[in-house]
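A single protein chain has been omitted; all remaining protein chains appear in their positions.
Here is chain A:
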(Lines give C-alpha, C1' and ligand atoms only; values in the text may rest on other atoms or scores of the structure.)
Protein backbone atom coordinates (compact mmCIF):
# COMPACT_ATOMS: atom_id res chain seq x y z
CA UNK A 1 0.00 0.00 0.00
CA UNK A 2 1.31 3.42 -0.85
CA UNK A 3 -0.02 6.80 0.14
CA UNK A 4 -1.95 7.39 -3.08
CA UNK A 5 -4.00 4.30 -2.39
CA UNK A 6 -4.68 5.66 1.05
CA UNK A 7 -5.84 9.05 -0.08
CA UNK A 8 -8.46 7.45 -2.31
CA UNK A 9 -9.57 5.32 0.62
CA UNK A 10 -11.37 8.36 1.93
CA UNK A 11 -13.70 8.59 -1.03
CA UNK A 12 -14.36 5.05 -2.17
CA UNK A 13 -16.96 2.60 -0.97
CA UNK A 14 -19.35 5.14 0.46
CA UNK A 15 -22.24 2.93 1.51
CA UNK A 16 -25.00 5.32 0.50
CA UNK A 17 -24.92 7.60 -2.49
CA UNK A 18 -25.60 11.24 -1.81
CA UNK A 19 -27.31 13.17 -4.59
CA UNK A 20 -27.39 16.93 -5.01
CA UNK A 21 -30.94 17.29 -3.73
CA UNK A 22 -30.20 15.07 -0.76
CA UNK A 23 -27.12 17.08 0.05
CA UNK A 24 -29.18 20.28 -0.13
CA UNK A 25 -31.83 18.82 2.19
CA UNK A 26 -29.20 17.61 4.62
CA UNK A 27 -27.31 20.90 4.67
CA UNK A 28 -30.18 22.97 6.00
CA UNK A 29 -31.94 23.23 2.64
CA UNK A 30 -35.31 22.61 4.23
CA UNK A 31 -34.95 25.52 6.62
CA UNK A 32 -33.72 27.78 3.82
CA UNK A 33 -36.79 26.84 1.80
CA UNK A 34 -39.11 27.59 4.72
CA UNK A 35 -37.38 30.91 5.23
CA UNK A 36 -37.57 31.96 1.58
CA UNK A 37 -41.24 31.03 1.40
CA UNK A 38 -42.01 32.96 4.60
CA UNK A 39 -40.13 36.06 3.43
CA UNK A 40 -41.63 36.09 -0.07
CA UNK A 41 -45.15 35.40 1.15
CA UNK A 42 -44.97 38.10 3.82
CA UNK A 43 -43.52 40.64 1.41
CA UNK A 44 -46.29 39.94 -1.10
CA UNK A 45 -49.13 40.06 1.39
CA UNK A 46 -47.86 43.01 3.37
CA UNK A 47 -45.40 45.31 1.58
CA UNK A 48 -44.72 47.15 4.86
CA UNK A 49 -42.64 44.12 5.78
CA UNK A 50 -39.79 45.49 3.68
CA UNK A 51 -39.95 48.86 5.39
CA UNK A 52 -36.55 49.64 6.91
CA UNK A 53 -37.92 50.35 10.36
CA UNK A 54 -39.88 47.13 10.36
CA UNK A 55 -36.86 45.13 9.24
CA UNK A 56 -34.73 46.64 12.00
CA UNK A 57 -37.40 45.85 14.53
CA UNK A 58 -37.65 42.30 13.25
CA UNK A 59 -33.88 41.90 13.39
CA UNK A 60 -33.91 42.93 17.01
CA UNK A 61 -36.56 40.36 17.83
CA UNK A 62 -34.62 37.83 15.82
CA UNK A 63 -31.56 38.55 17.98
CA UNK A 64 -33.56 38.03 21.15
CA UNK A 65 -34.61 34.64 19.83
CA UNK A 66 -31.31 33.65 18.24
CA UNK A 67 -29.09 33.93 21.32
CA UNK A 68 -31.22 31.70 23.61
CA UNK A 69 -31.82 29.31 20.70
CA UNK A 70 -28.07 28.85 20.36
CA UNK A 71 -27.97 28.23 24.11
CA UNK A 72 -30.66 25.60 23.68
CA UNK A 73 -28.78 24.08 20.75
CA UNK A 74 -25.58 23.69 22.78
CA UNK A 75 -27.39 21.80 25.52
CA UNK A 76 -29.49 19.75 23.11
CA UNK A 77 -26.52 18.64 21.01
CA UNK A 78 -24.91 17.55 24.28
CA UNK A 79 -27.88 15.25 24.78
CA UNK A 80 -29.88 17.45 27.16
CA UNK A 81 -32.60 20.06 27.31
CA UNK A 82 -32.61 23.45 28.92
CA UNK A 83 -36.14 24.40 29.87
CA UNK A 84 -34.74 27.04 32.20
CA UNK A 85 -33.54 29.41 29.43
CA UNK A 86 -36.61 31.61 29.70
CA UNK A 87 -36.38 31.76 33.49
CA UNK A 88 -32.70 32.72 33.28
CA UNK A 89 -33.67 35.50 30.88
CA UNK A 90 -36.21 36.77 33.41
CA UNK A 91 -33.90 36.64 36.39
CA UNK A 92 -31.08 38.21 34.38
CA UNK A 93 -33.38 41.06 33.48
CA UNK A 94 -34.25 41.60 37.14
CA UNK A 95 -30.57 41.42 38.14
CA UNK A 96 -29.53 43.87 35.41
CA UNK A 97 -32.10 46.44 36.45
CA UNK A 98 -31.41 45.97 40.16
CA UNK A 99 -27.64 46.37 39.78
CA UNK A 100 -28.20 49.55 37.78
CA UNK A 101 -30.79 50.94 40.19
CA UNK A 102 -28.66 50.29 43.27
CA UNK A 103 -25.41 51.19 41.52
CA UNK A 104 -26.66 54.54 40.32
CA UNK A 105 -26.94 55.54 43.99
CA UNK A 106 -23.18 55.15 44.28
CA UNK A 107 -22.03 56.16 40.81
CA UNK A 108 -24.74 58.45 39.49
CA UNK A 109 -23.04 59.45 36.26
CA UNK A 110 -21.01 56.38 35.32
CA UNK A 111 -23.35 54.78 32.78
CA UNK A 112 -20.73 52.59 31.13
CA UNK A 113 -19.43 51.34 34.47
CA UNK A 114 -22.97 50.41 35.50
CA UNK A 115 -23.51 48.56 32.25
CA UNK A 116 -20.31 46.57 32.75
CA UNK A 117 -21.14 45.89 36.39
CA UNK A 118 -24.57 44.54 35.58
CA UNK A 119 -23.16 42.52 32.68
CA UNK A 120 -20.69 40.92 35.06
CA UNK A 121 -23.47 40.17 37.56
CA UNK A 122 -25.61 38.67 34.82
CA UNK A 123 -22.81 36.48 33.50
CA UNK A 124 -22.31 35.29 37.08
CA UNK A 125 -25.97 34.33 37.27
CA UNK A 126 -25.69 32.43 34.00
CA UNK A 127 -22.57 30.56 35.15
CA UNK A 128 -24.21 29.72 38.47
CA UNK A 129 -27.45 28.39 36.97
CA UNK A 130 -25.64 26.51 34.22
CA UNK A 131 -23.23 24.84 36.59
CA UNK A 132 -25.98 23.80 38.99
CA UNK A 133 -27.92 22.33 36.07
CA UNK A 134 -24.87 20.47 34.79
CA UNK A 135 -23.88 19.28 38.26
CA UNK A 136 -27.33 17.81 38.87
CA UNK A 137 -27.45 16.20 35.44
CA UNK A 138 -23.91 14.81 35.44
CA UNK A 139 -23.37 13.85 39.08
CA UNK A 140 -26.76 12.40 39.88
CA UNK A 141 -27.61 11.18 36.38
CA UNK A 142 -30.86 13.08 36.63
CA UNK A 143 -32.95 13.71 33.54
CA UNK A 144 -32.02 17.10 32.05
CA UNK A 145 -35.66 17.62 31.26
CA UNK A 146 -36.66 17.38 34.93
CA UNK A 147 -33.66 19.24 36.31
CA UNK A 148 -34.14 22.26 34.08
CA UNK A 149 -37.91 22.16 34.49
CA UNK A 150 -37.46 22.35 38.26
CA UNK A 151 -34.79 25.01 37.84
CA UNK A 152 -37.20 27.05 35.74
CA UNK A 153 -39.79 26.90 38.49
CA UNK A 154 -37.26 27.88 41.16
CA UNK A 155 -35.90 30.83 39.16
CA UNK A 156 -39.30 32.18 38.20
CA UNK A 157 -40.30 31.92 41.84
CA UNK A 158 -37.24 33.87 42.96
CA UNK A 159 -37.73 36.55 40.33
CA UNK A 160 -41.42 37.02 41.13
CA UNK A 161 -40.84 37.03 44.87
CA UNK A 162 -38.06 39.57 44.58
CA UNK A 163 -39.99 41.97 42.35
CA UNK A 164 -43.50 41.19 43.53
CA UNK A 165 -44.30 41.18 39.83
CA UNK A 166 -43.61 44.89 39.47
CA UNK A 167 -41.12 46.04 36.78
CA UNK A 168 -37.89 47.53 38.13
CA UNK A 169 -37.28 50.93 36.60
CA UNK A 170 -34.15 53.04 36.96
CA UNK A 171 -32.18 51.46 34.14
CA UNK A 172 -29.35 53.75 33.00
CA UNK A 173 -30.25 55.85 29.99
CA UNK A 174 -26.96 55.13 28.26
CA UNK A 175 -27.89 51.45 28.38
CA UNK A 176 -31.21 51.98 26.64
CA UNK A 177 -29.95 54.42 24.06
CA UNK A 178 -26.58 52.80 23.46
CA UNK A 179 -27.48 49.10 23.52
CA UNK A 180 -31.24 48.56 23.33
CA UNK A 181 -32.01 51.20 20.73
CA UNK A 182 -28.46 51.68 19.56
CA UNK A 183 -27.27 51.04 16.03
CA UNK A 184 -23.88 50.32 14.59
CA UNK A 185 -23.25 50.61 10.83
CA UNK A 186 -27.00 50.90 10.35
CA UNK A 187 -27.87 47.69 12.18
CA UNK A 188 -29.06 47.23 15.78
CA UNK A 189 -26.33 46.69 18.34
CA UNK A 190 -28.13 43.62 19.66
CA UNK A 191 -28.01 42.09 16.18
CA UNK A 192 -24.25 42.53 16.12
CA UNK A 193 -24.04 40.84 19.51
CA UNK A 194 -26.21 37.97 18.31
CA UNK A 195 -24.14 37.56 15.15
CA UNK A 196 -20.96 37.51 17.23
CA UNK A 197 -22.46 34.79 19.42
CA UNK A 198 -23.45 32.88 16.28
CA UNK A 199 -19.92 33.15 14.89
CA UNK A 200 -18.55 31.98 18.21
CA UNK A 201 -20.83 28.95 18.20
CA UNK A 202 -19.87 28.05 14.63
CA UNK A 203 -16.18 28.23 15.51
CA UNK A 204 -16.79 26.21 18.66
CA UNK A 205 -18.64 23.47 16.81
CA UNK A 206 -16.35 23.20 13.83
CA UNK A 207 -12.88 24.00 14.97
CA UNK A 208 -12.47 23.14 18.62
CA UNK A 209 -12.09 19.96 20.60
CA UNK A 210 -14.77 21.11 23.04
CA UNK A 211 -17.27 21.41 20.21
CA UNK A 212 -16.49 17.93 19.06
CA UNK A 213 -16.77 16.59 22.59
CA UNK A 214 -20.20 18.15 22.96
CA UNK A 215 -21.38 16.27 19.86
CA UNK A 216 -19.73 13.08 21.12
CA UNK A 217 -21.29 13.22 24.58
CA UNK A 218 -24.70 13.97 23.10
CA UNK A 219 -24.47 11.21 20.54
CA UNK A 220 -23.20 8.43 22.79
CA UNK A 221 -22.04 9.33 26.24
CA UNK A 222 -20.65 5.89 27.03
CA UNK A 223 -18.52 5.76 23.90
CA UNK A 224 -17.31 9.28 24.54
CA UNK A 225 -16.27 8.39 28.06
CA UNK A 226 -14.50 5.24 26.90
CA UNK A 227 -12.68 7.34 24.32
CA UNK A 228 -11.23 9.48 27.07
CA UNK A 229 -13.59 12.44 26.79
CA UNK A 230 -14.20 14.04 30.17
CA UNK A 231 -17.95 13.86 29.85
CA UNK A 232 -18.77 15.68 33.09
CA UNK A 233 -16.63 18.64 32.11
CA UNK A 234 -18.08 18.69 28.64
CA UNK A 235 -21.64 18.78 29.99
CA UNK A 236 -20.58 21.49 32.42
CA UNK A 237 -19.21 23.59 29.57
CA UNK A 238 -22.37 23.17 27.50
CA UNK A 239 -24.76 24.09 30.32
CA UNK A 240 -22.62 26.99 31.55
CA UNK A 241 -22.34 28.43 28.04
CA UNK A 242 -26.09 28.04 27.68
CA UNK A 243 -26.69 29.74 31.02
CA UNK A 244 -24.43 32.64 30.06
CA UNK A 245 -26.10 33.07 26.67
CA UNK A 246 -29.55 33.02 28.25
CA UNK A 247 -28.43 35.57 30.83
CA UNK A 248 -26.99 37.73 28.05
CA UNK A 249 -30.40 37.63 26.36
CA UNK A 250 -32.04 38.88 29.54
CA UNK A 251 -29.46 41.66 29.77
CA UNK A 252 -30.08 42.76 26.18
CA UNK A 253 -33.86 42.56 26.48
CA UNK A 254 -33.69 44.81 29.55
CA UNK A 255 -31.82 47.40 27.49
CA UNK A 256 -34.65 47.29 25.00
CA UNK A 257 -37.49 47.41 27.51
CA UNK A 258 -35.84 49.97 29.79
CA UNK A 259 -36.85 48.03 32.88
CA UNK A 260 -36.28 44.71 34.61
CA UNK A 261 -39.22 42.33 34.19
CA UNK A 262 -39.69 39.05 36.04
CA UNK A 263 -42.28 38.00 33.50
CA UNK A 264 -40.33 38.05 30.24
CA UNK A 265 -39.08 34.92 28.57
CA UNK A 266 -41.93 32.69 29.66
CA UNK A 267 -42.44 31.31 26.15
CA UNK A 268 -38.74 30.99 25.35
CA UNK A 269 -38.39 27.35 26.42
CA UNK A 270 -40.82 26.33 23.69
CA UNK A 271 -39.60 28.87 21.13
CA UNK A 272 -35.92 27.99 21.49
CA UNK A 273 -36.59 24.27 21.27
CA UNK A 274 -38.75 24.99 18.21
CA UNK A 275 -35.96 26.96 16.56
CA UNK A 276 -33.40 24.31 17.42
CA UNK A 277 -35.50 21.41 16.17
CA UNK A 278 -36.62 23.16 12.97
CA UNK A 279 -32.93 23.90 12.48
CA UNK A 280 -32.21 20.20 12.52
CA UNK A 281 -31.03 19.70 16.11
CA UNK A 282 -31.79 16.15 17.15
CA UNK A 283 -33.90 15.65 20.26
CA UNK A 284 -31.64 12.73 21.07
CA UNK A 285 -28.46 14.76 20.93
CA UNK A 286 -25.34 14.66 18.82
CA UNK A 287 -26.70 16.47 15.77
CA UNK A 288 -27.23 20.15 15.06
CA UNK A 289 -25.42 23.17 13.67
CA UNK A 290 -25.49 26.77 14.78
CA UNK A 291 -25.96 28.24 11.30
CA UNK A 292 -29.05 26.11 10.67
CA UNK A 293 -30.50 27.06 14.03
CA UNK A 294 -29.93 30.71 13.10
CA UNK A 295 -31.90 30.23 9.89
CA UNK A 296 -34.71 28.57 11.81
CA UNK A 297 -34.78 31.40 14.36
CA UNK A 298 -34.93 33.90 11.51
CA UNK A 299 -37.80 31.95 10.00
CA UNK A 300 -39.74 32.06 13.27
CA UNK A 301 -38.95 35.77 13.65
CA UNK A 302 -40.31 36.46 10.14
CA UNK A 303 -43.48 34.50 10.90
CA UNK A 304 -44.00 36.39 14.16
CA UNK A 305 -43.35 39.71 12.44
CA UNK A 306 -45.78 38.86 9.66
CA UNK A 307 -48.49 38.10 12.21
CA UNK A 308 -47.89 41.42 13.90
CA UNK A 309 -48.04 43.25 10.60
CA UNK A 310 -51.37 41.76 9.59
CA UNK A 311 -52.53 42.31 13.16
CA UNK A 312 -53.18 38.76 14.23
CA UNK A 313 -54.45 38.83 17.80
CA UNK A 314 -51.66 37.87 20.20
CA UNK A 315 -53.94 35.13 21.55
CA UNK A 316 -53.82 33.44 18.17
CA UNK A 317 -50.11 33.95 17.69
CA UNK A 318 -49.12 31.12 20.00
CA UNK A 319 -51.65 28.93 18.21
CA UNK A 320 -50.00 29.75 14.88
CA UNK A 321 -46.52 29.18 16.34
CA UNK A 322 -47.53 25.70 17.51
CA UNK A 323 -49.12 24.87 14.16
CA UNK A 324 -46.06 26.14 12.24
CA UNK A 325 -43.82 24.02 14.44
CA UNK A 326 -45.82 20.85 13.81
CA UNK A 327 -46.14 21.43 10.08
CA UNK A 328 -42.45 22.31 9.67
CA UNK A 329 -41.32 19.23 11.57
CA UNK A 330 -43.68 16.96 9.68
CA UNK A 331 -42.47 18.25 6.31
CA UNK A 332 -38.85 17.95 7.36
CA UNK A 333 -39.35 14.39 8.54
CA UNK A 334 -41.19 13.38 5.37
CA UNK A 335 -38.45 14.76 3.13
CA UNK A 336 -35.70 13.12 5.15
CA UNK A 337 -37.52 9.81 5.24
CA UNK A 338 -37.92 9.80 1.49
CA UNK A 339 -34.20 10.43 1.24
CA UNK A 340 -33.44 7.38 3.31
CA UNK A 341 -35.77 5.05 1.40
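Quick note on the criterion: a residue touches a chain if its C-beta (ideal position, glycine included) is under 8 Å from a C-beta of that chain, and two chains touch if they have at least 3 such contacts; residues count from 1.
The definition used in the following text is that contacts and distances are computed from a predicted model.
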{"item": "Chain not displayed: protein name in its UniProt record (\"Ion-translocating oxidoreductase complex subunit C\", \"Nodulation protein E\", \"Sarcosine oxidase subunit gamma\" or \"Sugar ABC transporter ATP-binding protein\")", "value": "\"Sugar ABC transporter ATP-binding protein\""}
{"item": "Selected residue (touches chain absent from view) among A:224, A:247 or A:264", "value": "A:224"}
{"item": "Hidden-chain contact residue, picked from the options A:195, A:287, A:309 or A:335", "value": "A:287"}
{"item": "Contact set of chain A toward the excluded chain (per top definition)", "value": "1-3, 5-7, 9-16, 207-209, 212-213, 215-216, 218-220, 222-230, 282, 286-287, 341"}
